[in-house]
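For reference, the structure discussed in these notes is given below.
Note that this complex is displayed minus one protein chain, with the remaining chains in position.
What follows is subunit A.
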Amino acid sequence: MADRAQPVSGAPGIGAALCVATLILGALAAVVWRAEPGSGLGPSDWQAVRFTLIQAALSAGLSVALAVPVARALARRRFVGRGALITLLGAPFILPVIVAVLGLLAVFGRAGWVSQALGALGLEPLRIYGLHGVVLAHVFFNLPLATRLILQGWQEIPGERFRLAAQLGAGPEAIWRLLERPMLARTAPGALAVVFAICLTSFAVALTLGGGPRATTVELAIYQAFRFDFDLGRAALLSGIQIVLTALAAGLALRAAPGGGFGAGLDRAVQRWDANTPTLRLLDGAAITLAALFLLLPLAAIAMAGLPGLTELPASVFRAARTSVLIALLSTGVLLVLAVPMAASIAMVRRAAWIEIAGLLGLAVSPLVIGTGLFIVIYPLADPRALALPVTALVNAVMALPFALRILVPRARAVIGDFGQLGLSLNMGGGPFLRLVLLPRMRAQIGFTAGLAAALSMGDLGVIALFADQDMATLPLQIYRLMGAYRMEAAAGAALLLLGLSMLAFWIFDRGGRWHAEP
């Protein structure tokens, strides 16, 4: 398609992709450059690679498989509180790991609610620690993301197609075959690749829920190389493995996902006459209820633990909250500047796979490696502490980029495919096409992207630990510090504050984006 005239220029997106790739690979190169001769990879590292692959594949597969019925139910049903539920479902994904793990264990742990209920019935407590625990935790984190990505696929089927289907008397099975299955074939591989990439860099969750060193992941091996052996070469090698695995997964996913779409619609509200049978209502109700329970119970545990601490939050927590909000806004801005042009380029340029993979790099490379690499680069030039804010915002933006592209690309592709020719035939310039056609039609996706980016940045520990001094802590860092000082109650309160702020940021940005999905 590159040969063909295009309604907007692909160059800014290519430039953005080059910037991202340079930033991440440059950071990695800096670590390699600084490395002294160390040991190569040992058998325990390969064991870590194997465990990482197994748990990431299982987690991604299960997250996406479970997300399909949940997303389908949410797409077909309208009920009071649906919007709030969709927003809340995003919460696990943006929590700091330590908070989410404690919330999860308050429900599923040895002394958790489920075990207590089992105990009351005279049964053994739940045995959560092991590979299944790791997968459970990763599904908890990623099911909401997978659900949102797939739900978006449903929302992108124009309402006219369902009208036509209803007119032709298509039942649920025919709709599944004609509309839903092709849509899933396009969205599911991308969702799988993103969840797989997230799970690839998991560490604290995998170790804690995995029950010990059996659950050693590549990320833990990197951490060990850094702080236990100070073997930067090995850390960079392991990081290289993460990149290769992510690129492979992304390549497979892109190959598996066919192009094409449903054609343009007139943005009419979607109505589903096909789904009104009692059985389907019951099934959808069950899917939504089960998912909501699974995701919301741990959140309730976090909220209950946090309420008492909320009244005794020290002033430093509010200072940290301000810093976090500032970083989140900055990083959302940076992300949109990178992601929207990249998405447009991917939609237009032939052989755009490298742009997608460049976008995934932010997830593939361990934050520790990026942070250390940037530190090595910045240190001779400037005081890293003075740059803590912009560096953290930038890294957070790059880490949110893979999600942004998954959200933006399908829509950008559809809009350009459906309206690009029209724009050209009207002799619309790139600017007017962007302003009048592309951006307005992507408003929903851009809102969702911005919300996710803001929330992710708020909850992420990222690289701030390497750069910040005591006056520049973010809220997640402050939570860790409170816990490190025995102040568990205040930490729980701060976690609840973080949860509230993240959800609020997500809701505000996403709000503008959900209009076209609602009847």
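What we mean here is this: a contact is a pair of C-beta atoms (placed from the backbone, for glycine too) under 8 Å apart; a residue touches a chain by one contact, two chains touch by 3 or more; residues count from 1.
Quick note on the criterion: contacts and distances are computed from a predicted model.
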Record-based protein name (UniProt) of the chain missing from this complex, from "Putative membrane protein", "Circularly permuted type 2 ATP-grasp protein", "Cytochrome bc1 complex Rieske iron-sulfur subunit" or "Thiamine ABC transporter substrate binding subunit": "Thiamine ABC transporter substrate binding subunit"
Among A:Gly251, A:Pro314 or A:Gly333, the residue in touch with the chain that has been omitted: A:Pro314
Of A:Gln6, A:Thr87, A:Gln155 or A:Thr208, the one touching the omitted chain in the full complex: A:Thr208
Sole residue of A:Ala106, A:Ile175, A:Ala287 or A:Leu363 that reaches the chain not shown, by the stated touch rule: A:Ala106
Footprint left on subunit A by the chain that the document does not show: 34, 44, 98, 101-102, 105-106, 109-111, 129, 203-204, 207-214, 220, 223-224, 226-228, 230, 314, 316, 372, 375-376, 379-380, 385, 465-466, 468-470, 480-481, 483-488, 491
